Every structure is written in structure tokens, then in C-alpha cells.
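One protein chain omitted, others in place.
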Amino acid sequence: MQYSEKVMDHFMNPRNSGVIENPDGYGKVGSPSCGDVMEIFLKIEDDIIKDVKFRTFGCASAIATSSISTEMILEKNVSEALELTNKAVAEALDGLPPVKMHCSVLAEEAIKAAIEDYMSKK
Amino acid sequence: MQYSEKVMDHFMNPRNSGVIENPDGYGKVGSPSCGDVMEIFLKIEDDIIKDVKFRTFGCASAIATSSISTEMILEKNVSEALELTNKAVAEALDGLPPVKMHCSVLAEEAIKAAIEDYMSKK
Amino acid sequence: MKVYLDNNATTKVDEKVLEAMLPYFGEVYGNPSSMHGFGQESNKAMEEARKTIADILGVEASELVFTASGTESDNMAIRGVARAYKRRGNHIITSCIEHPAVRNTCKDLEKEGYEVTYLSVDENGLVDLEELKAAIKRETILITVMHANNEIGTIQPIEEIAKIANEKKIVFHTDAVQSAGKLKLKPKEMGIDLLTISGHKFYGPKGMGLLYIKQGTRLGKVITGGGQERKRRPGTSDVPGIVGMATALKAAVAHQEEECKRLSELRDYFEEELLKKVPEIVINAKGAPRLPGTSSVTFKYLEGESILLSLNYKGIAVSSGSACSSDELQASHVLLGIGIPVEFAHGTIRFSLGKYNTKEEIDYVLAELPPIIERLRMISPLWGE
Partner (left out) sequence: MKVYLDNNATTKVDEKVLEAMLPYFGEVYGNPSSMHGFGQESNKAMEEARKTIADILGVEASELVFTASGTESDNMAIRGVARAYKRRGNHIITSCIEHPAVRNTCKDLEKEGYEVTYLSVDENGLVDLEELKAAIKRETILITVMHANNEIGTIQPIEEIAKIANEKKIVFHTDAVQSAGKLKLKPKEMGIDLLTISGHKFYGPKGMGLLYIKQGTRLGKVITGGGQERKRRPGTSDVPGIVGMATALKAAVAHQEEECKRLSELRDYFEEELLKKVPEIVINAKGAPRLPGTSSVTFKYLEGESILLSLNYKGIAVSSGSACSSDELQASHVLLGIGIPVEFAHGTIRFSLGKYNTKEEIDYVLAELPPIIERLRMISPLWGE
């Protein structure tokens, strides 16, 4: 099993990691016993994602997909962000090993959960 | 599987190989389909073996045991010769590999057959 | 700096071992089963190697069978007994922390109708002799418990297990892949009937295994073919591998005691310093006799792969769980077996030291590791909750 350079880059230098105090949207998926947990924090103005942070407990693939998907939704409209698929995320990372594809689903789900949280609070 | 030097010597330079015309005793044991046949030719005077020859179709062990046993019975009384065992033959050769012990039985049997032939003709 | 701390997965072939192997590739290349000089020369080397190992183990050369791996030896032992003793019974006892070569073989035999008891272990990975005694029944034909564990290093009370097996006339097999060259290994004295070794764990070649089969122990066949190894293991003999394994074992036992001491001290130093430098970690199996160079550390709130890859970035090679299962994503059955909660099992790293590791290397790891853990914990949602 070998990761692409892009995966390794996002894993070693994750973009947008951390937390946002009082986020407009917050999502958390996964569970420690499965070996992966992901949190997404969103700052949203006029349905545009103005800031995003993540925290991830998981493998390199989970961390890298979290990192790149935050980049992919930044400055996007929430409806656009909702369309982000795990396939698109994996492609943006120049692919993931087959056994690691499922980790990218987590990022997609966490973002959806955060946006839904935002929607429900509106 | 490895033969002793003595086996190899008797195999490469067999003593007393050949035939005796009109032998006083003649024995033949084994069968071609089992992979071994041995003939013993005896010249006997006053129950003393004065000459002996053999011919053997068989493995190196069969040839070596034939060779050394002819040496062991030469100039011996027939009753002494009858006492020759395959164990003694094998020992005289500094041992035989376990899978090859049966070949030495052939020599013992051929000599017995030849002496019996001589006895029956007396 | 490059630091290889994955010596339980495999080791570097010792230069002297390679040197000993070299003539058997292109010079003495005959098939040891051949009767001619080329073959007999190979055969001689093979039998000398067998004798070398037999002398080290204190057994007869005729009791040793060369195989192609620890895995094959384990299969040969376990499947072999299962088949040969089928009429006597169908029950096998093993521990719950065996290597997959033993564990998956037992699981496979369950499908064939054998019954397997997986003994539990305590938090240090030790089996309970009373539980073992209680598990034995009339149908028990085999007890297979590993000597030293590959993930956490725990050394089982093999001689006591053997005694129990011997009393009940049950065949006893032990997977000594991790202990060979490191711990005392005298099957006769220790009451062992079948013993597995693998060459590449003690600076010998990969693809070479050995099974000690105590005279009189019956084994069914796993692989069939020609008459090699006294008809017990067919296939053209791998002479360079055989010579290499014997040379390596000889070298390992020659310096066994000093090296054990050195490694234990280095490992203990590593663990003590680590405990000082990194909070919220657990050293596993610390309370049991352990392999000298093995250190299993649980970094809470983290996932092992991220630590492994971050260390790799710094040139440091370690393993999360066992190498054989690193393509698997499940938490290690060994770590779960000693009672580590699943989420912490995921964050466990094995540092396995070997004879080429130095204190300088350990200091390098001790310098690089803490910031990595800190960085990863910063982005972990479980940290500081």
C-alpha cells in the first residue's frame, strides 16, 4: 500500500486543522472504536463558507481527506459544498489505495453533518 | 546417500569378476525386473574354494558386495563360506547406506546357492 | 538518519551470513538429492547446517525439517497433528494472541470440524495455567502456544505448559519464531514436541523455516511430492537458505546473553525516557517477562498509522500492530487480547530493536517522537476532551 505524494503532503501539513469557537455549523462523525472520528467546524456568512477547521482521529488517509476537503469547500456556497463527493476528494488527492477509500467517505459525511447543523439552526 | 570409500573401490575395481567354465558350483539369484541379478561361479577342491568369479547386474552396492564376498570366501572351506552373513559383508565394506542393506543379502544368497549346487553334485 | 526499529517484522541479513550463503548459488549448486558429486557436495553443506542447528537446540539432526517459512512450519505442525491424530480426538488448545500463521490455521481447522479453545491472557499477555488445565479434555490432541509474542514480546511459561501437555500425553507445539536466537531454546529439556523457527528473524535469509519434530511424533502431510527431507517435506532443498539459517542461528546464540542484556537496557532506557517526555502513553506487557528488544507503546487518542508515517518521514521504521496484518484495518487481536480498549489499540506502535541499533539511534527517536505525538494530538478530536 502506497500513498500519493499529495496524500502525504496533506497528511504531514494539514490545512485548516483546529477548532472554531462558536461555529455556525458543526459536524462530528465516526467513533473511536472504529478507529476514526472527524469533526468539522464552519463559519458561514450568507450561505458562503468563510472559514473551516477540522480535527481528525484516524489514519493518514483520513487526515489528508479532511485537510483537502476543507480547502475544497472554503469560499463555496453551502449548496455547492453539499455536492462534494468522496470520489472528488479522492481524485483531488491523486487517488487513494482501495482499502483506504472508505476513509474519504468520512470527510464527505462530516461536512454534510456540519452544513445540516447550520441549516437546522438558521 | 553416500557410499564408503571401500564400497566405491570394490565397485570401480571389482575383484574376481567374470565366469568360470564348467564350475564345480554355480548359483544365480535375483531377477532383472527387481533390478538385481547375481551369479557366483565356484572352483572347489577338497571342499576348499580354490577359485571364485561373479557377475552382477545391479547397483554399486550389489557389485561391491559381490566383489568383497568373493574375496572373503576364497581359499575357505565351503562350510566356513556358508557362514558368511550379509552383515559381515557390509561391515567389511565399512558399512552400507540403510536403503542399500538388502543388496548385500543377494551376495550371501548367491554364494549359498552355488555351494548347495556343489553339494548336490557331489 | 535512518533507524530501523522493526526487527520483529524482519531483519537485515548479517554480512557473514550472506558470505556463507554465496558459494551455494553459483559454485556448489547441485541438487542435494542427486547422487553425483555436485549433489553430494550440496548435500554435505545441507547436513552440516542441519547438524549445526541440531547441536544448538540439543536435538538429533534427523529431528529437524527445513521448510520455507515460519508460517509453513506452523501449518505443518498444526495441520500435521490434526491429521495424524484425527482418530484420537479433534480438540486443539491455543492462546488468543498467536501469530496469524497459528491462529488462522486453527480457525481453518474449525471449519473442518476440529474444535479449538483459545485461551485468554491477562493484561500482560500471559496465559493462565489453571485455565489451560481446565480446558484439556479426552479429545485434546494438540496444545500450541507461542514462545514469545511478536507484537508485545510477552514470553509464555513454555516449560510449565509443556509439563502439563506431557503429563496428559498431548502433543505440544510452540511457535518460537520470535525467541530463536534470543531465548534459551532446548526442546528436549523443555518438553517441546514440535517447534517452529524462521530464519529471517535472526539476521538470516527470508523464505527459510525449520520445524523440530521430536522423534516419534506423527504428522500428516500438508504438501506432497518428492522424497526430500526424509519424505517429510518435498521440494528441491534451498541449500543457500539452509546454510544461511544455520550460520545466522550460530551467530545469534554465540552472543545471545550479552546482546540480550544490551537490548534490554536500550529498550528500558527508551521506555523510561519516553514516559518522561510523552504524556498519556502506556507501555504494554511491562509486567511480564518480555523479549529484550520489543517495546509496545499505546499513544492514547491517536491512530497508529499516522504515527508510523510521521516517524517514517523522519527515517524511523516502526510497525503498528504486526507487519503481516498492516494491510488489514482491524485492531490487532493481540492488543484486544490483553484488554486494551479498541480505540487505544488503534494507537499502538511496536518498536522492535535489533543488534544493529545503537543508543544514538534511540536518542534520535526520543527527540523526534514527542513533537510528532504532540502535533497529531493537536488535530485529534479525542485529545483533551
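Letters A, B and C mark the chains in the order given here, with residues in each chain numbered from 1 onward.
As a working rule, a residue touches a chain if its C-beta (ideal position, glycine included) is under 8 Å from a C-beta of that chain, and two chains touch if they have at least 3 such contacts.
Predicted model, so just to flag it, every value in this text is computed and none were measured.
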Given C:Glu48, C:Asp108 or C:Glu280, the correct residue touching the omitted chain is C:Asp108
Missing-chain contact among C:Thr117, C:Thr298 or C:Ser319 belongs to C:Ser319
Where does chain C touch the missing chain, residue by residue? 2, 4, 6, 9-15, 17-18, 22, 25-26, 29-31, 33-39, 67-72, 74-75, 99-101, 104-105, 107-108, 198, 200, 205-209, 221-228, 234-241, 305, 308-309, 311-312, 315-320, 322-328
In the full complex, chain B touches the hidden chain through residues 1, 3, 8, 11-12, 14, 17-18, 28, 32-39, 54-60, 62-63, 99
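Everything below uses one rule, namely that only the chains that are shown with their structure count from here on.
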Whole-Å distance, C-alpha centre of chain B to that of chain C, is 55
Once you find the CA centre of chain A and the CA centre of chain B, what distance in Å lies between them? 91
